[in-house]
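Before we start, here is the structure in question, set down as structure tokens.
The complex appears here without one of its protein chains, the remainder shown in place.
Each chain carries a letter (A and B) given by its place in the written order, and its residues are counted from 1.
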Amino acid sequence: MQVTDTTIDNLAHLARLRFNEDEKGSIKKDLQNMIAFVEQLKEIDTTGVEPLLHMSDTENVLRDDVIKGSISREDALKNAPLKDEEFFKVPTVIKK
Amino acid sequence: MEDKYEAVIGLEVHAQLQTASKLFCGDSIAFGAKPNSHVSPITLGHPGTLPKTNKKAVEYAIKLGLACNCEIEENNYFARKNYFYPDLPKGYQISQHTTPICKGGFVKIKTTEGERNVQLNRIHMEEDAGKSIHDRDDDYTCVDLNRAGTALVEIVTEPDLHSSDEAYQYVTELRRLVRWIDICDGNMEEGSLRCDANVSVRLKGEKKLGTKVEVKNLNSIRNVKKAIDFEIQRMINIIENGGTITQQTRSFDASNDTTFSLRDKEEANDYRYFPDPDLAPFHLTKDFINKIQSSLPTLPNQLIHQYQNEFGLSDYDAAQLCDEKHTADFFQSTIQFTQHYKAVANWITGPIRQYLNEHHLSFETILLSPKTLAELIKIVDDGKVNFSVASSHLLPLLMKENKDPLQLAEELNLLQVSDSNELEEWVNEAINKMSDKVVEYKKGKKGLIGLFVGEVKKLSKGKADPKIVTALLQEKLK
Partner (left out) sequence: MFSFQSIKNYQTFLAENSDGCSVAVNHYLSEIEKNKHLNSFLEVFAAEALQSAKELDAKRKAGKPLGKLHGVLIALKDVICYKDHQVSASSKILTNFTSIYNATAVEKLLAEDAIIIGRNNCDEFAMGSSNENSAFGIVKNAIDETRVPGGSSGGSAVAVQAGLSMISLGSDTGGSVRQPADFCGVVGLKPTYGRVSRYGLIAYASSFDQIGIFANTVDDAALVLEIIAGADDFDSTASEQKVPFYSSELKEEKKSYRIAYFKQALEHPGLDKEIASSIQTYIQTLKDAGYIVETVDFDLLNYIVPTYYILTTAEASSNLSRFDGVKYGYRADLNKEDDLTELYKKSRSEGFGKEVQRRILLGTFVLSSGYYDAYFTKAQQVRRMLCDQTKKIFEEYDAIISPTVPTTAFKIGEKSDDPIEMFLADIYTVYANLVGIPGISIPLFKHSNGMPFGLQVMTKHFDELSLLSLSKQMMQLKP
């Protein structure tokens, strides 16, 4: 498949990244190369093979419904880039 | 609605599960806490944190699935739904969107057209997002992550509803159900039950579905109906005027019962679902599911039938008793002490309910004991106290403190007087007081007897046995 500027734009938006013109060119090439590289997998016949969804040997890992582990609000907001005493703050989502 | 169109409606209801802690970590889900005080590194999506599934939430989801006649999926997974929003700390929501725990199923509703089953598509578990508060600060949106991570079940119907009334009945029934089996408090104002509607219209007889519009922000069952009504009309108007419906997401404006566009659906996100590698799959054994099945109480519709068949209660009474499990429980408990089923139903749906409403109480917190009610019913039935006195004088006191009703009646001098001699005095007094009415009565206005009975009641301070009084009056006024 062909990787276009639109492909990159859409992907960048989905990932909330931004590339300038130069970067876009280089990333387009990278994506194109990667696709070519991983297309190799088409050579393998995987008919009837169940995709491997989980690596660990654990199953039915469920916890009891117990309240624990909460931290203070102070700690919660400690690393916030912008906040007041109670909330995290971001630019308004709904423009007035 | 113009007769040539039919509406097709699908509803997505989110119910917040009443577990003590969140779906994937141990923060409390209690409502109304100070902002950002029920959070942990896991809720905050701190680097390196991992989820772990709450067993109780799984049980609750299965409970609901069984109550809705769904097929319970034995092999369960969670997936990540990836998108960016400030109240979504990890940048993805853990959801069973792709592999729901319950499939199919139905919910029975009753409308003016009769009873029918609303087909469900699925019920699945997912975690809730936090809250974005837009009106607290002019320049900023404030984010509170208390709610982030709370366990939700999403109940999705097939596009199987065809009127706003059906939608109303469906949400009412679903709300009753989740409260009945004690998995959710169904409080739409607080957001523990939320409803989104997908609405489309098409010409009657047309097989193809029309373009659908999603309507959000329906925070009461009435608003669900209003929003759908508005949407249907709006869509019909557009079509009748030669326009086409744009697929979009709209929000209900409760201030004027209209809907407005939030965003066009073309901006639909690619959520890039994939199985969450941090969570082990869980397999439900038939044993486990059966255990949950047997822990389910008799469901409302079944109970209604039972009450009608076993106890001869009317449609209306049975339905009233089953509007809420606590009411039914109270009924169940009371009939352990008496077999006057109809009387119990009358008391519960009548004076007791009235009292509870007036005092902002409920059958969940009622102080009156079933045994006391049974005794009260007995003394009325025995003629010791008449119903009027029992409900207006004794009940209010018994609602505050359980006493032996007969004793209480005696203490308050409210025992019914059935002795004809005693009654005669009052009857004569009433007749004398209302001589002009007597004339009218004798002239033919037989309805006035109620007036005389009422006067005797007053004179006797309610104690006069109305049946005997009536007979006496009739005799005297011949």
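Basically, a contact is a pair of C-beta atoms (placed from the backbone, for glycine too) under 8 Å apart; a residue touches a chain by one contact, two chains touch by 3 or more.
Treat the numbers as computed from the prediction; the structure is a model and nothing was measured.
Visitor: For the full complex, can you list every visible chain touched by the one that's not shown?
Guide: So, spelled out: the chain left out of view touches A, B.
Visitor: Looking at B:L177, B:L279 or B:I468, which makes contact with the chain not pictured?
Guide: Residue touching the absent chain, from the options given: B:L279.
Visitor: Taking the full complex into account, what residues of chain B touch the chain not shown?
Guide: 41, 44-53, 80, 82, 84, 86, 89-92, 141, 143, 145, 270, 272, 274, 277-280
Visitor: Which residues does chain A use to touch the chain missing from this display?
Guide: Touch with the absent chain occurs at residues 7-8, 11-12, 14-19, 23, 27, 30-31, 33-34, 37-38, 40-44, 46, 49-58, 61, 63, 71, 75, 78-82, 88, 90-93, 95.
Quick note on the criterion: only the chains that are shown with their structure count from here on.
Visitor: Between chain A and chain B, what distance separates the C-alpha centroids? Give it in angstrom.
Guide: Using C-alpha averages as centres, the distance is 40 Å.
Visitor: Which part of chain B faces chain A closely enough to touch in the complex?
Guide: Spelled out, the residues of chain B in touch with chain A are 19-21, 25-28, 34-42, 44, 52-58, 77, 84, 86, 132-134, 136-145, 269-270, 272, 275, 277, 279-283.
Visitor: Okay, in this complex, where on chain A does chain B touch?
Guide: 14, 16, 53-56, 58-73, 76-77, 82, 84, 86-94, 96
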